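Only one protein chain is missing; all other protein chains are in place.
In this document, chain identifiers A, B and C correspond to the written order of the chains, with residue numbering beginning at 1 in each.
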């Protein structure tokens, strides 16, 4: 397979793009622009005809594992199936070709989707106000912490509220976001089931608390046993509870963060609502907050201007072509003038394409369907746990929510096989590796999240493969993978002597 | 990799499609249809959820070589790059969602494309009349032979004109089409360069000739040296000359069949004009004929109703959105009422999607570009010939048009390696195999057509690989391919004991 | 040129290797007198952006099933195309590969074709299927030729007028120069009368070809017709609607020996009539007369199960003038789409789709015929199409006005059936909502001077 670089395919004079001739009277560039601003030559981009571009990228693509082609039980990432109807929706010119600064009256269909999304996310979280602006989960954390800071500023407690508490098994973005938002972070210990160590929690909880950040279900896939107590204690101290929504896939329609004590949360629509991960992005990070915090949310948000005759519920009773007529006055508007708002954390409205896919997902499932998503995600995870625990111990016990964390420490001690070896060997069998070494609180952690979009047959085959692998010659595993294009890259060398781009010839 | 059958993935109760509830008053099926017509149960289709459907087909797809991913020098098939802009065009709802029996006034944009295609194909062939109806090259041959038959019937020579002559190196469809059209076929010998054996030709040419079918450039990639003489002789005997247009990629804008003596020809737009081959189809088989034969062409054809203000030439001077206004009277119509027409050879208009892609291709290239297609196709073929002839003899000599036929007979005699062995071994290096054992007139034929959309580097690497292979241990080649999912299927067993579908469990 | 690689430097190197002075020299074998000495008279090249804009301008001149509500049928239907069909159908490895002659480089296509054949046999109930033909009409013509070959000296084929007119025209064209006769039976009741068939059939009849549901959407009495055909020693050829098989009996169930269909409805859009998908399925006894490519299961040299093109001795590239047909190309890509369609539908999805067509067609007919101006032309039950008679005999005007109101309302039948020039054919797929139908009815009845019958 071709692993030449794009630049290796270049020859001067080749080209793919052909532009039209200029159809307006043309002046020399030098006559239009100051000499100092004009480049002597265009950038040294590669010169490659279209067929080679296609072949280059398609051949590269086959070196990736992906949800569409492989089981991808990557814990904490919710690698569920990405529905094709959602992709079709996002590609519709009536959405894809909208300019972000068009007047509201020209984008009522778009604003309907976004308004409804605000409503849906609020309903699912039990937190009544929503901003769709943040571009990713961590961006949502950051925006929400700015909201908290604005709130404390408003009530005159900025100097007092300096601490953000987060459990030691939390996602790394939590403390990083807190620091960016101007807080100090304090780590709270957790117990072997991933639950907060309440003793340590109370030790660190004091009047300086601004926000307690918690992931629930937590990163070992357990619903925090002391959730209510924690929230009450934080609130009693005048602090706010932030819910990292990475694991919402376990609890849709089952329990709501707003109901179990959260004041703020973000969503990862690319996890929970099936947005494709795109090899690392784009995602989105909408946030929901309590009524009290609503006025601090980023601007703009979508508001309803007046009672609308347009239901937008897509009942089969509508004509397939003729929409309800455009009303003279727009139904939806963007509210920019919100004096308490933290402002904006990015340009334009947000990652609309991701939100649109999430909208399709929620509309495809409805209330019953969303609950069934979580039921089946939890069922699949527990079923796989019931199979895997006979192969690798699962310290958290016999039950989990949407994912679980097995430990390879016994295997390592007895046979010298590390979690990483298992992960790499699984690639040889056509499975993407589970997440390993996270959370750090479980030794030789192997974190598995099957999601609801995998079959019992796939789970059975995966468990069987895992069993087979643990019995293999350790040497075979140390050198795994064997069937992939490359094996065990030297990451230390990469970091020590960074080669971050192709040298110009 | 998964090679389970679709049916193996089925479990009762699983499903992908969900249909809307019926929104009109519903009656029992038995009350609406006669009992004798209604099935007891729907067909035993597999029951598979959407994620598994996607994974099944995508994994299967990776077992194919394709132009988008591999060099595919399959002689006689013109496996050139399939431009992505053409696929985008064919997917435009304004073309894809047209019903074939819409009134002409509602499809003026579509008819413009088809009218222009008739004109373009006539111009490229030098034959003034065109039918776009036939669905494939062989279908075009058949339709054209019916046109010839209608012509001879019209002039009262049906009983006399019974013979269709075709060279022994012609495509198998030629004689098969002739028989279907009611003619007898007579084979004419060819010489080692693929040219017609003129002695044999004159021996078989008599007053019974209806049509002489010729592929030019011929199937060894040589322009027929006696083309003019052959055409004149056939015409002198009252016969017609048919040009099999499979090899038009060599002569676009260089020479025209109508100018070198053809009375009829078909095109393979999926070869010459870059339509994708789709794993075997669809193609299309439009035909062009002389003025004399025009009235016999299949119906309908597109006609221009009146002088049109609408140029449709897509000049950059048009607004990108506002088309020239729809005129009250349509510019184009479908002519059905053509009393001499042979009728129709399929339903509706033709393989419009394929023709639309060809239209895009022709419009992308323009007159200069089309000629450059042929120039580069011929240059690439000659260059590869110049490299290959040192490895495998090329009996036709040092020059070719768009393809050439090497012979593996020396290699077979000396090392016991057959053309098929070479073909199979090339797969191990990521090259699709050339066509082998066609034409039958060249022993151990290896037919190579690189097309114009391959780079010199690719041709160099291919020749190098071929050189390397011819030096390998013959045993290695006899058992090739080694790297593919399967190797050397038992075709004899398949034909002897046909298993043509999956048994119902 | 966006698709070429040869730079002037490359060309010079390549010519040197060839030993030619110029590209023109490579064309020297073409006699000078035969060379074209001028540029082709074609419009100048467009960039991709200009092409795109040009095509957008052209499509703005089209009405289509996205700007008008489509009730057109007659062999092409506005069924829903699930997104998975587009995804698989646009996969590079499927659409840019060639006919799978090289089995090792084509197991993907071959397995999919094998599965497609299997799916089709499950639809038809017959033993085998080929890997597709051009379209429904040419598949019907090929089926008739098969029956003639199988029938020895029998040279007559009977088709009722309820068979799609273009299918009959196609068969007639195929018959023009061979010793065969196509007999068309009139069907004033909108369905074939079995007694009329019995009267027409004889021992020269090789086959009866029956469309079920027929061109008018009506349900034929297939069991009786099959019995008559069988009694005369003729084969029954069924032309079926794949979607209808969610509800209706399979061709094998009523005794068809060959079944053909237009399969675009399985996941491929209407595309102004093509490319489409010709489905063909038959009895085991006829398999070696079947045209087109066939994929079979076998094992490879290591004993692994795999798939190959098989029974190629039927085919033109081996048999030349002794081939069963000249068919070479198939419609593999649409067979892929059809497979995906059937897989995502499953038995229940196909049944529900068929039921929606059935119910909505009935609803439309009932609603429309509440207005005195309109009546159903035939009594026979219909599936997803119905023939409506306009008492005012102004079909063309009516349909033209409907277009202005936003509806492609139906096909005028006078073109094919002069006796039905006051009738039009309306098709209702699962995509049409109650609001669509009510809107059409309102539009068609708006200008009617007569009042509804029941008022």
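Here is the rule we go by: contacts are C-beta pairs under 8 Å (C-beta built on N, C-alpha and C of every residue); 3 or more make two chains touch, one makes a residue touch a chain.
The structure presented is a predicted model; accordingly, all values stated were derived computationally and were not measured.
Participant: Counting contacts across the entire complex, name the shown chains the missing chain touches.
Facilitator: Every shown chain touched by the left-out chain: A, B, C.
Participant: Among A:127, A:251 or A:333, which one is in touch with the chain left out?
Facilitator: Among A:127, A:251 or A:333, only A:251 touches the chain that is not shown.
Participant: Specify the residue from the set C:10, C:48 or C:115 that touches the hidden chain.
Facilitator: Only one listed residue reaches the unshown chain, and that is C:48.
Participant: In the full complex, which of A:88, A:204, A:235 or A:415 touches the chain missing from this view?
Facilitator: For the chain that is not drawn, the touching residue is A:88.
Participant: Of the residues in chain C, which ones touch the absent chain?
Facilitator: Interface with the chain not displayed, on the chain C side: 2, 48-49, 52-53, 56, 66, 80, 82-83, 87, 90, 92, 344, 430-431, 433.
Participant: Hey, which chain B residues sit against the chain that's not shown?
Facilitator: Residues 11-20, 49-52, 54, 58, 83-85, 87-88, 316-322 of chain B touch the chain absent from view.
The definition used in the following text is that only the chains that are shown with their structure count from here on.
Participant: For chain A and chain B, let me know how many angstrom lie between their CA-based centres, rounded off.
Facilitator: 47
Participant: Find the geometric centre of each of chain B and chain C from their Cα atoms only, then give the gap between the two centres in Å, rounded to an integer.
Facilitator: 19
Participant: If you look at chain A, which of its residues touch at least two other chains?
Facilitator: 20, 49-52, 54, 58, 83-84, 316-317
Participant: Residues touching two or more other chains, restricted to chain C: which are they?
Facilitator: 1-5, 10, 45-46, 48, 50, 66, 68, 82, 84, 86-87, 92, 433-434
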